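What you see is the complex with one protein chain gone and the rest in place.
Letters are used for the chains, namely A, B and C, taken in the order the chains are written, and counting of residues starts over at 1 for each.
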Amino acid sequence: MIVVMKPGASDDQVQHVIDLVRDFGLKDHPIYGTDRTVIACIGDKRAVDKGAIETAPMVERIVPILAPYKMASTEVKQTRTAIEVGPDKFPIGGNSVGLIAGPCSVENREQFLRVADAVKATGAIGIRGGAYKPRTSPYSFQGLQEEGLEILAEAGRNTGLAIVTEVVSVETVDVVAAHADVLQIGARNMQHYPLLEAVGKAGKPILLKRGLSAQLDEFLLAAEYIINAGNPDVILCERGIRTYEKYVRNTLPLASVPELNERSHLPVVVDPSHGTGHAHLVPAMCRAAIAAGADALIIECHADPEHALSDGAQCLTPDALAGLTGSLKRIAQAIGRDM
Amino acid sequence: MIVVMKPGASDDQVQHVIDLVRDFGLKDHPIYGTDRTVIACIGDKRAVDKGAIETAPMVERIVPILAPYKMASTEVKQTRTAIEVGPDKFPIGGNSVGLIAGPCSVENREQFLRVADAVKATGAIGIRGGAYKPRTSPYSFQGLQEEGLEILAEAGRNTGLAIVTEVVSVETVDVVAAHADVLQIGARNMQHYPLLEAVGKAGKPILLKRGLSAQLDEFLLAAEYIINAGNPDVILCERGIRTYEKYVRNTLPLASVPELNERSHLPVVVDPSHGTGHAHLVPAMCRAAIAAGADALIIECHADPEHALSDGAQCLTPDALAGLTGSLKRIAQAIGRDM
Amino acid sequence: MIVVMKPGASDDQVQHVIDLVRDFGLKDHPIYGTDRTVIACIGDKRAVDKGAIETAPMVERIVPILAPYKMASTEVKQTRTAIEVGPDKFPIGGNSVGLIAGPCSVENREQFLRVADAVKATGAIGIRGGAYKPRTSPYSFQGLQEEGLEILAEAGRNTGLAIVTEVVSVETVDVVAAHADVLQIGARNMQHYPLLEAVGKAGKPILLKRGLSAQLDEFLLAAEYIINAGNPDVILCERGIRTYEKYVRNTLPLASVPELNERSHLPVVVDPSHGTGHAHLVPAMCRAAIAAGADALIIECHADPEHALSDGAQCLTPDALAGLTGSLKRIAQAIGRDM
Partner (left out) sequence: MIVVMKPGASDDQVQHVIDLVRDFGLKDHPIYGTDRTVIACIGDKRAVDKGAIETAPMVERIVPILAPYKMASTEVKQTRTAIEVGPDKFPIGGNSVGLIAGPCSVENREQFLRVADAVKATGAIGIRGGAYKPRTSPYSFQGLQEEGLEILAEAGRNTGLAIVTEVVSVETVDVVAAHADVLQIGARNMQHYPLLEAVGKAGKPILLKRGLSAQLDEFLLAAEYIINAGNPDVILCERGIRTYEKYVRNTLPLASVPELNERSHLPVVVDPSHGTGHAHLVPAMCRAAIAAGADALIIECHADPEHALSDGAQCLTPDALAGLTGSLKRIAQAIGRDM
């Protein structure tokens, strides 16, 4: 890190900061500029709270230099990670772009088995559906819970699709891991650290959604929690961020895809459904996500969006999804991938 | 809610939406304007996912009218709620403005008991300190946990201050409730619904921090989860939001104080430490928060910020805090309150 | 618009609002719901300041229904607009995707003529370059001004490329229009209304950049100013918005492309250079922009970015640009367009 002193800092004040830097186990390297002094600090102490030095007299600010994550970083692992999911061991992060689709919630057995067949017919490699639903309002539909997990597992056996479903609490990690192929950590839980540690021991791949307004550093540190707890199979999912824009539920910042690919070896999936919130924007953003380099898409798809119990506004019908796959495949091929 | 049709919607398309509205148990009321038709929908169905109607043909958008929360709302309870905290039953939300201060983390027994005495001497009514720390990085100091709770309780017995500490997991709600006077839900956990439901049964007041980029509706719905689970004693805490501004850790939007007071009967506390992230901005924002109508302040205070294990950059020393209380008290009096 | 009354509004208070609505020349249509009354107001009065009604007693809020723009809207013109630019009359907004590239500033004659040849060789249809530069700091390079315009015109004659350059003041509209094929309104000037009106009389196509944090309504109203002043040839340019994200200069929200296409008949161009601020992110976002439906790209390209006088960090070299065009063309074809 770099400590920037205010102009006019005295020799004693600079020396005080140098002493603090040494207290933190770092090597100091002061540089005396024309207007002000900066102190470069050498040593790999990612866990130190460097902000504390900011309160020393005449310190203007602290500039961190090292990325705070390690195992998620391309500095530690240069080769890209592909993570095999589902009975067919489809490698997310390989050359082929994967498609995961399904309704927001498992609403009932018949609904879900029917949509699973339709999703399978589009060429998807996985199906999504919530059994445990984190809902903003306590009065909203909260999911079928264990009954939903069993329906998910049945759909998986019927179709061979990888089952992707969210886990919302430490206590249910085991039961979800017993029924699903990929455990999703939702955006609201991206910094729910006990849950990150629990899924770090779950033995199944994790789809980690970016938090509602997470910085990329925070997103990769959340992945680091899971890896650090023992699970290297983390799939990053960009699902849009909160901005001032009103025509979308979230703003989908697709430049995060190449940036995450630069910083991390982990695969990156894009969710254009939550990333826009409106069905009429989803097709264009599916196409754009693949063009930006996404390793897979995860899309909300419901046979009757007008009557969906949750997230109806952003669902495609299976027919609309099927009509989309041709252009998605051609875009994948345009950049030397397959689908 | 109001369904806005696109211009050119046919009679059949309008009728289709009317049928959907009736499916949801609402009464329709179409209005034929010069450019377009809107359908007002009457009935109190807060739990319905009205977004689903947006996918019907020629629907432009859905405008919700009712607030999604009830028990937190001034529509349901017009009188303001004051919540008594600590051994002295100080009423947060009464006429007197409360001061809660203390370090980010309980670092060790001696440090904490010493700072507790200093906090007491400033006239504070509560002390804060983390035993369980949710940290962005898995490599950062994670708190003393149960040992920390015992130190907190000892400090409470010594000083008579109300103990405010964060709870981060469902499993530790009981042990935290056994040692603390007020259970804090951190910003990262504002939408951790199993935890909200668990503290709804804890039998102690809850200090609920606004999420990193929560809308006020979402904030009040999080309070609603706790109240709905059985605990009416929810204190709302504004702690700043994520914006594009770079000179602060968070932007502190103080207009939320009068707006929350308009929408809700619950008391509102402001955290100018997280709300700015830098000690030099804290005094002015303490003053502004009281002037804006805050019922209490919660401030980070550490005897040696330069060596704090977490959040050092935003800590005041006890001396700085003591030097601040005179102006805070005068501002409280300027608006007819006391401190 | 819809006026939403607070719960408990009296008959007199409702009648007072109805009277106000009539004062504004609108027809009232009150609806009495279970919890509250709303008053739908019928009539096309886009220019009325409806916010004023919000201050009437017991009014909770005003919900506008009509889009505030007209001539830019698909409600008024359903067929898409293609705008011919440059000596070759390339139609931006037609089936073929256009490429415009060039340096941030015209730095000197030799530099610019050389890069113009390189840009031409990539298959571009236009060249960009600033003669008048709006710079955040008064100490930064401010452009060659009229000398720059002459260099631009010479490059246009040499190559047949359409010349795109920014105009920053009312007084220079004529001289810029005399030398350039397309007049650019920069993001900082999107709401500089005298300038919008002046270019509305310039007789050349306008490339209107989205403001730093403009809503789409505000963006389309800026276009409306130009059209209203007499110039229907407005090309909308998405160039990224300001958000909390730190790894980019701006966040590029590509869902604006399909949304603008839904609301407006005007062509949409994307600027991935300002939209990210870093050269390593530009290629992926060029690809994504075309996949999202952009009618053209405008890209910063400099023969020696390390020594560029402005915006060096986001420039591609001509070689990098040439290496990119193959995949861009394939993506255009994947969605049934050409390049």
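The definition used in the following text is that a residue touches a chain if its C-beta (ideal position, glycine included) is under 8 Å from a C-beta of that chain, and two chains touch if they have at least 3 such contacts.
Note that the structure is predicted; figures quoted are calculated from it, not measured.
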Of C:Thr37, C:Thr165 or C:Ser310, the residue in touch with the unshown chain: C:Ser310
Which of A:Arg36, A:Lys77, A:Arg109 or A:His307 contacts the chain that the document leaves out: A:Arg36
Touching the absent chain when the full complex is considered, from B:Asp88, B:Glu259 or B:Asp319: B:Glu259
Residue of C:Ile31, C:Ile53 or C:Ala101 in touch with the missing chain, whole complex considered: C:Ile53
For chain B, residues in touch with the removed chain: 213, 215-216, 241, 243-248, 251-259, 262, 275-276, 280-281, 283-285, 287-293, 327, 330-331, 333-335
Absent chain, residues of chain A that touch it: 2, 4, 7, 29, 31, 33-36, 38, 40, 42-44, 63, 65-66, 75, 242-244
Chain C residues that touch the omitted chain in the full complex: 20, 23, 46-47, 49, 51-56, 62, 68-69, 134-141, 168-171, 188-189, 191-194, 211-213, 217-218, 221, 224-225, 228-229, 242, 278-279, 305-315
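The working rule: only the chains that are shown with their structure count from here on.
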Chain whose Cα centroid lies at the greatest distance from that of chain B: C
Closest chain to the centre of mass proxy, which here is the mean CA position: A
Interface residue overlap between copies chain B and chain C, same or different (over half shared): same
Turning angle required so that chain A lies on chain C, C-alpha fit (0 to 180°, nearest 5): 180
Cα-centroid distance, chain A relative to chain B, in whole angstrom: 26
Chain B residues counted as touching two or more neighbouring chains: 242
